[in-house]
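Let's look at chain A:
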Amino acid sequence: MLNARLYMAQRLSAMIMIPLVFGHLAVMIYAIQGGLTTAEILGRTKGSVTWFLFYGTFVAAVSVHAAIGVRVIIHETFSLKGKWLEATTWLIGALLLIMGARAVLEVTFA
Partner candidate 1 sequence: MKVQIERLDTDILILGSGGAGLFAALHAQESAPPGTRITLAVKGLIGKCGCTRMVQGGYNVALGGGDTVERHFMDTINGGKWLPNQDMAWRLCEQAVVRIRELENEIGCYFDRNPDGTLHQKAFAGQTADRTVHKGDLTGIEIINRLMEQVLSRPIEKLQEHRAIGLIPTKDGAALAGVLFIDMRTGGFRFVRAKCVMMGTGGGPTMYKYHTPSGDKTMDGLAMALRVGLPLRDMEMVQFHPTGLLAGDHTRMTGTVLEEGLRGAGGQLLNARGNRFMFEYDSRGERATRDVVSRGIYSEMRKNNDPAQIGMFISMSHLGPDNVRKKFPGMVKRCADSGFDLAAGKVEVVPTAHYFMGGVIVDPDTRTALHGLYVAGEDAGGAHGSNRLGGNGVANSTVFGGVAGDTMGVDIRTMKALRDPDESVLAAEVGRAIHPLAVKPGNVQALRHNLQEAMWEDAGVTRTGFGMKRALNRIAEIRNKLAATGVDGGNLAFNLTWHDWLNMASLTEISEVIAAAGIARENSRGAHFREDFPEPGDLDTSYFTVARRVHGELEVSREPVLFTIVRPGETILPAGEPETLVAAH
Partner candidate 2 sequence: MTEARANMMISVWRGMGSTGKFETFEVPAQDNQTVLDVVTWIQQAADPSLSYRYACRVGMCGSCAMMVNGQPRWTCRTHVKRVLRDNQIEIAPLRNLPVIKDLATDMDPFFDKWVKAGGVHRASRSRDMPIQEVKPDTAQRQAADNGIECINCAVCYAACDTVSSNRDYLGPAALQRAWTLFNDEKVVDKQAVLDAVSGSGGCHNCHTQGSCTKFCPNDLDPLGSIAGLKRETAKSFFRRGSKQC
């Protein structure tokens, strides 16, 4: 159940995530190796516009990307389509966006 627009949205969001995921993986490896605590992590991220933009973009992209991805799986597995499929897509996207936004905000500004 993908038309050209959904496809482009999914592929473009994937492309945006490429550097972000790369960076995230690097940070995680570094973090785990350094045995970082919460405080240490927060110390680096709090008030940082860069981190905000970094994770904010990721959250926005992944919400779009995953919502469309899961939409496809739902359609193909349960033959769901039409209104319900649209609603599900939006719901997943919105859920990810809200939870993600909250996390990013808390980590960078709160």
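Going forward, a residue touches a chain if its C-beta (ideal position, glycine included) is under 8 Å from a C-beta of that chain, and two chains touch if they have at least 3 such contacts; residues count from 1.
Quick note on selection: all candidates are chains of the complex that A comes from, given by their letters.
Quick caveat: nothing in here was measured; it's all calculated off a predicted structure.
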Touching chain, any copy counted, for chain A within the complex - options 1 or 2: 2
Chain A residues within the candidate 2 interface of the complex: 1-8, 11, 72, 75-77, 79
